[in-house]
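Missing here: one protein chain of the complex. Every other protein chain is in place.
Going by the order they are written in, the chains are A and B; count residues from 1 in each one.
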Amino acid sequence: MREFGYRRVSDVATAVAVLDAEPHARFLGGGTNLVDLMKTGVERPALLIDVRELPLDRIESTEGGGLRIGATVTNSDLAAHPEVRRRYPALTQAVLAGASGQLRNMATVGGNLLQRTRCGYFADVNKPCNKRVPGSGCPAVEGEHHNHAILGASGHCVAVHPSDMGVALTAFDAAVSYESADGPGELPLAEFYLPVGDTPHLETALPPGALITGVTLPAAPVAARSRYRKVRERASYAFAIGSIAAALDVRDGVVRDARLAFGAVASRPWRARAAEEVLVGAPADATTFAAAADAELAAAKPLPRNGYKVTLMHNLVVSELTALAEGVAR
Amino acid sequence: MTTATTRTPTAQRAVGTAHTRVEGRDKVTGAARYAGDIPFAELAHGWLVLSSVARGRIRSLETAPVLGMPGVLAVLHHENAPRVDSDHIGLLGVPPEPTSVVFQHDRVPHMGWPVALVVAETSEQAREAAEALVVHYESEPHDVAFSGGHPDVYALDGHMPAVTEKGDLEAELAASAVVVDEEYTTPEEHHSPMEPHAAAARWDGGRLEVVDSNQGSTWVADGLAKLFSLDPESVRVRSEHVGGGFGSKGVRAHQVAAVMAATVLQRPVRVVLTRRQMFALAGYRSPTAQRIRLGADADGRLRALDHRSVNLTSTVHEFVEPSAGVARVMYDADAHHTANRVVRLDVPTPTWMRAPGEAPGSFALEAALDELAEKCGIDPIELRARNEPERGPVSGRPFSSRNLLACFREGARRFGWADRDPRPGLRREGRWLLGTGTAAASFPAGAGPSTAVVTAEADGTFTVRIAAADLGTGARTALTLVAADALEVTTDRVRVRIGDSDFGPAMIAGGSMGTRSWAWAITAAAGELRERLALGAAVPPEGITVRSDTTAAIGALAQKERHSFGAQFAEVAVDVATGEVRVRRMLGVFAAGRIVNPLTARSQFVGGMIWGVSMALHEEAVRDLASGGHVGADLAGYHVATHADVQRIEADWIDDPDPDDPVGIKGIGEIGIVGAAAAIANAVWHATGVRHRSLPIRPDRVLPAGTGALRA
Partner (left out) sequence: MAPSTSSAITLNINGEKFTLTVDHRTTLLDALRERLDLTGTKKGCDQGQCGACTVLLDGRRAVSCLQLAVAAEGREITTIEGVAEGERLHPVQQAFLDLDGFQCGYCTPGQICSAVAVIQEHAAGWPSAVTDDVRPEAGPPPLTDDEIRERMSGNLCRCGAYVSIVQAVARAAASEEQDKGAAA
């Protein structure tokens, strides 16, 4: 790890101004990802701007019936918040499915959205990686990729986004607010993550130097009946090999509203809009659910050793929607 | 001066009664100091630099810029490091592992080979400088692709002959009513003790002192003395608390590098491996590819047994994972063939890891037995009963004791085996398919020569000194109980000191032999001391000390098949829609000699079984063929079981004292893992109807396989 400067800031304007003056600076939130990446040499900032004490640690109801979540709210506080649990139970479940109790106490909402892939090639500075060193190649395509992307990837990068929280936020149309030297701004999560293409090192649409200040969840009555399910290679404390956030509103046997997002299948939390289109207006039965899964997964391009993920996601769509239709809490 | 008496009329036998760990309070308060916890004045920190190519040679190192970095004291590498003598045989009868003989030449035989040590005032400075060191390599093509069919496979003797052959295998297979012929594979697995390897070395008045974390202080001291051509008396290695070892903690690169740096700088130097470095430098269990052929009569009696195993080793050291050895103990057949073979690849050298040979070997053999039981339509326990040998199938020697069937009987009763419907794929609970499975376990029961020193102190207490190691096994506590009984005093009058090479030669903590070997030596010394005290001798202020050496007694043991045995039972739940497998329940019943401390013994058995869960479902280190190095070499990439993976696991034992051991001990460190993965795999078949012959049984395998056989 290289030597670096450290500065703790207590207001957003200062945070943004300090970063503007030092292009090799990074914001430090909980540090659960950044400090690890500094130890492995993937990140080498000259200055850390500690934003943990910024007054962005509140969760408030919006006038429209949604929630505004501050960027420095910890994962633990987010998951435990009564309004999150009441209005967006899948979000609480997603957060609780991630990492460990210790890490959830440290990690923040803003940092969670910006966390980097856990691809083993990305994390090892002795190996090529287009995301880390543009143009160096992607050894995962021919190498170890059993937990890599099946959707939206390119030959340049097949890494997946590791967030659980982001999957639920994506399903519920969250928007990311930020502050930059040019003033405040907002990006829908759907536009927040950039497509992989041939620029896997460019991950988000945040303007340079911007600080995430919070996430806004619009009102979504459908989210009150939602679930998050995560499959991983041990029962806890592991990243997903496939996960799903699902919400379903069924009346008189017909799907009125549906939300679906997938985790661990793409470079970003994957909103399953093709599946949602099949669902809305169709009978809430296994045939519809399977058709919805097929519609979304038609675009899947599995690698030689991750084809099982297509089946996994298909099965998760059917089982989670079935459970929601039957009124099972989780 | 006082007169000591060792006869306490009310003294109960300590061996066999539960006793909390004597160092337990230190461990729950954080007071117990491990190798990396012990402070030294003027301590400097060393950080290893490992090769980033898998094969080739070092062309040059750019040391000048690094030497100019803040706090940097030295950069040791093959051009400037002290020369050492690697041409010797260590206490365990093998030459030093070449990866530990650091900085002697420019060859790089595998990815992660130590190429330099950067020493600095602080660990942060050492780390940054180590990362900044530019090393130029001349790289050569490498081969790290392991398979049982590799053209360069050859037979290799380890501590047992590579090949045993009895009878006409093909003829017996041809004459068999039922044949099983399958290949089983196990992946590369890593010990991953929670405490990383750490050593601090310093010269103190002409003596080399090393504070280390190891499985045998005299073993490591002997190795260092030979490497550095030192008088054995001038090397002292201490290892008070050890945060797990499992076979990985012998002489390794970090101690040797620390001694070199302490010698060059003439100040204390500590070298700690990072978790990632451990994947390259701490040894591992080789992957195995095993072919099993069983031929039986319709009633299940074996006519033919063929167990062939292949593992990999490095290009610089031969290590055999003797997986076929388990067949030489467990089952006889008219034609009985076994073979252990290896292939040399451009990888680090594998080593012993908990139940070397037996762990992967029992997975293959005991899974094959289950397949035979299915084909014969015989209960798996009954099949084993019908093939219970009278004598060692290969050696022809009698068993010292063999209580396998008693374990199965007791286990079956407690597990509820009698109610089991043998047909697969019938039980469902919500999304889960349920199944149960069983497997047999065995592990050799041995002892190694040891010395012990027991002192009657003037205050009426007793001090035992022995170069034992407590890796978490509970050895320190068990030896306290053994000493108390041998001295016929209560345990509060006995203090056992371990982990110091100055206490004299002793067996290492390994091969399930540590506690037995040490207990034997302590019993001998304590017995003699008790006799002396019984004569009414007054205890002088310096105490009365008796030393024992068990070399002759152990050498005089009759040649027999000496083993612990056990029966493993598992209940699993499988969601074939997601590929998730959960072990809901396990029971292991063992015949493993006299149990010294039921409290800690249960922990050790259960811990071994949890290793079995982890081996069956989680563990796999992945080697990237292109670079020759690991992908995901950390504890997020290499999964070991965590709390949520472990539900109801119980271990118990039957009375099985070893008749030839003074305390009746056999050894319990390893048998818990043996057969555990097979019991789980057999249960997965019972749940789903699919045989999983490759570990780990992970969603990416379970999901595509589904319930294939049931649909057919």
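Criterion: a contact is a pair of C-beta atoms (placed from the backbone, for glycine too) under 8 Å apart; a residue touches a chain by one contact, two chains touch by 3 or more.
This is a predicted model, so every value here is computed, not measured.
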| item | value |
| --- | --- |
| Residue of B:474, B:588 or B:667 touching the missing chain in the full complex | B:474 |
| Which residue of B:102, B:133, B:211 or B:242 touches the chain not shown here | B:242 |
| Where the missing chain touches chain B, by residue | 20-21, 23-34, 36-37, 39, 122-125, 128, 191-196, 241-244, 246, 272, 274-275, 471-474, 599-600, 602-604, 606-611, 614, 634-636, 640-644, 646-649 |
| Contact set of chain A toward the excluded chain (per top definition) | 1-8, 22, 28, 30-32, 35-36, 38-40, 46-48, 50, 52, 76, 79-80, 82, 85-86, 89, 92-93, 96-97, 99-103, 105-106, 230, 235-237, 329-330 |
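Just so we're on the same page, only the chains that are shown with their structure count from here on.
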| item | value |
| --- | --- |
| Interfacial residue positions of chain B with respect to chain A in the complex | 52, 124, 127-128, 131, 431, 577-580, 582, 617-618, 622, 624-627, 629-634, 636-637, 639, 641-645, 698-700, 703-704 |
| Touching residues on chain A, where the partner in the complex is chain B | 1-3, 41, 118, 120-121, 123-124, 126-127, 139, 142-144, 146, 231, 233-239, 241-242, 305-308, 311-312, 315-316, 319 |
